[in-house]
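Only one protein chain is missing from this complex, and each of the others stays in its spot.
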Amino acid sequence: MSYKAKFKVWRGEGGEGKLEDFTVEVNEGEVVLDIIHRLQATQAPDLAVRWNCKAGKCGSCSMEINGKPRLGCMTRMSTFTEDETITVTPMRTFPVIKDLVCDVSFNYQKAREVPSFTPPADVRPGEYRMKQIDVERSQEFRKCIECFMCNNVCHVIRDHEENKPAFSGPRFLMRIAELDMHPYDVADRKESAQKDHGLGYCNITKCCTEVCPEHIKITDNALIPMKERVVDRKYDPLVWLGSKIFRRPSS
Amino acid sequence: MEIERHEYDVVVIGAGGAGLRAAIEARQQGKRTAIVCKSLFGKAHTVMAEGGAAAAMGNVNSDDNWMVHFRDTMRGGKFLNNWRMAELHAKEAPDRVWELEAWGALFDRTKDGKISQRNFGGHEYPRLAHVGDRTGLELIRTLQQRVVALQQEDYETHGDYEAYIKVFAECTVTRLLKDGDAISGAFGYWRETGNLVLFDAPAVVLATGGIGKSYVVTSNSWEYTGDGHALALLAGAKLINMEFIQFHPTGMVWPPSVRGILVTESVRGDGGVLRNSLGERFMFNYIPEVFKDKYATTEEEGDRWYTDQANNRRPPELLPRDEVARAINSEVKAGRGSPQGGVFLDVSTRLPAAEIIKRLPSMHHQFKELADVDITTEPMQVGPTCHYIMGGVEVDADTGAAAVPGLFAAGEVSGGMHGSNRLGGNSLSDLLVFGRRAGAGASAYVDSLPSRPAVSQESVDSARAEALAPLERSGENPYEVHAELQRTMNDLVGIIRKASEISEALEVVEKLKERVHLVGAAGGRIYNPGWHLALDLRNMLLVSECVAKAALLREESRGGHTRDDFPGMNPEWRRKLLVCSATEDGSAVTVEEKIQPGMREDLLALFEVSELKKYLTDEELS
């Protein structure tokens, strides 16, 4: 069962480029990345696309398919009708190197600005004892395959390039939440989440959650809880008073 | 055009588990370190590993220790393993796993808060540290974040994140450079821009992973073009055990576009059974003589094992991978396969739907998304897929040093550790143990050098010419050459091999070598996948030639090498390694036999004599 599908693929180098039309064979069970590969093998050998695992595990093949951020290798052709024209474009928030390949260095820069895991100085490897329920929340965030589609879709930087220096994007705000919830992390991350990484820019409109291929509940489980933790620190006199009076060790 | 130059103490090629661990070690020893990798940072093939990392921590069963792990590893490899590597691996794996935890990894936990461990084929006790079915992701992310942590330290002290450790992502190395005998650097190109780059460094650590892309049906990603194997050969190092390739028994077979994608072994570990088109659990017919007393002979006993492992023998679905892969292959050949050319793997009748979704979330997701199959209600179709190469660069067990001074190798690209067959979970721990050792070995080597070897202009010029050649030709499309190589290797040097077929494959490879010199890459230098493939073809062909030549020579069946014309295991052959080497231009590959040194007495003593008799010659036993 194969048919000819109509594709529009964005091609170009740097920012310049345009949508090019292709008509290409599609077979049963194929995904969009297969079709891009068929284009490479038959019509456009230098068509650039990034991919590695073709199994939804590495987060390399992020692109926008009919306007929606998707993994090329996990988008089945059967989700489209046969007469539909399928538009494939590179991620919009990041600069384009060529065709579907973006320069995602923004993300690596931001990753470097999040202070690393900071365990207490006196715990040696092999001595860590953590209960499953204490690590589960952070484990959810560690499912992230760094496809950067959440950062791509987030309107704070997608529609406002000028916010990039001030805002680390959902991926790295989630990383901060992951560390803040880690049972052995002793660094204080609340102030810096707000001040250095722009948690306040997020208006919890949940697009990051909608596109995450790992189905991580980024907004509900990371961003909002992190906002609440910042409120504890900065805006909640009751918590502040309580900690002064009872002098509880933070737990 | 000018070539970009960088000076480093240690250049690590590959950013998978092995490469990152090596780089971390080199940096911790104060060496200026570069990490060069073909894909983005954090996307190396290691992310795909699912099951776990084997380390005898004894958290779940306190009887476990390094000696048991060592025995399991040697048995899995059919005693062909480099025993010193197997020993170091078994002893050091727990420390390496614990260290990850101190760098932020979050493994699944036991009740008392330690790292949980799971059962896996060939391991006597629950031994695999894991995180659901995404252990590789956890491992690579932790190492990636450790590299970042070191960079942050450097930023504090030197004001520059990249003062001591820098990642060159999407940068492919095409040649190692030498000064006389010794390594003096590496040469490559940026995928992004097509610009050329030269690393001036006295020590190079290869950690480039495997070769699966020479086969059509494979669980491996595009990176696995055997680059490290080829680079080492061309630099004068030797490869061993190249005939041993692990075919994972369960890869997806349908739809065609996902053929080969892995179906994790945990499916069988959690109760999945294999059936042919007649509905028979055929594995009961394939229990080999050496394992007769360890596996259940009736379905009832096999089924009881899942709940009571102490009093029952395990079901034959959990035989080592090579046995299961061969069995599936025979069933399909005998006409008892599934409609799309595999066999049925069924958990739907074995576990309640909710339990399946809980234990095998990503398998459920994978089949649903990619094949429209709901594994909670219908069986999967599976067949063998090329998964792992046991062979690789011959290295010194303690330091990871190859025969060429200054060249080191670790991870899948190195050979010896796994013998003729790798146990599941032993690779991730291998990456950590020998990654660290190679990093330390390279650092010590750099310290011992009286002066830095120099990069000669000639060698740079010829590497440059070689790299740019395909762009200057307008010949055949490289995709066609690649497709033909994959088909050839798959059909003729696959799971079951015959002298006549291997010879045929060698002829085809010879012809393809001619054609590679003619392939052209249309388009410019910026991110041009056609050009990249044209360059990778050299490596795939070299490696394929080694595999085929070694496979032709080894006249026995052992682990990942099965000869239809020599079905049995032969103790004489156990002592022999097949060693590949190549001429400097890669035009000719030679394979020679070499005798393995005998195992140390104290290690031999860990086994029962009756067991050793199955593997060793009488002469060795006496």
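Each chain gets a letter, A and B, in the order it is written, and its residues are counted from 1.
Note that a contact is a pair of C-beta atoms (placed from the backbone, for glycine too) under 8 Å apart; a residue touches a chain by one contact, two chains touch by 3 or more.
Here, contacts and distances are computed from a predicted model.
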Q | From "Zn-dependent hydrolase", "Inner membrane ABC transporter permease protein", "Putative spermidine/putrescine transport system ATP-binding protein" or "Succinate dehydrogenase", the hidden chain's UniProt protein name | A | "Succinate dehydrogenase"
(Q) Using the touch definition from the top, which of A:20, A:134 or A:196 touches the missing chain? (A) A:134
**Q.** chain A residues touching the omitted chain (full complex)
**A.** 10, 12, 14-17, 64, 66-69, 84, 87, 89-90, 92-97, 103, 131, 133-134, 153, 155-156, 158-161, 163, 180-183, 185, 198, 200-207, 210-211, 220, 224-225, 227-232, 234-236, 251
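Definition applied: only the chains that are shown with their structure count from here on.
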Q: Express in whole angstrom the distance between the two chain centres, defined as the mean CA positions of chain A and chain B.
A: 29
Q. So in the complex, which bits of chain B are touching chain A?
A. 39-43, 45, 47-48, 94-95, 98-99, 101-104, 106, 108-109, 112-114, 131-132, 134, 137-138, 141, 145-146, 148-149, 151-152, 161, 192, 221-223, 254-258, 261-262, 366, 369-372, 477-479, 521-524, 526-531
Q.
Which residues of chain A touch chain B once you look at their complex with the stated criterion?
A. 13, 27-31, 34, 40-41, 45-60, 74, 76, 78, 97-99, 101, 103-104, 108, 111-112, 115-117, 119, 123-126, 128-132, 135, 138-139, 142-146, 179, 182
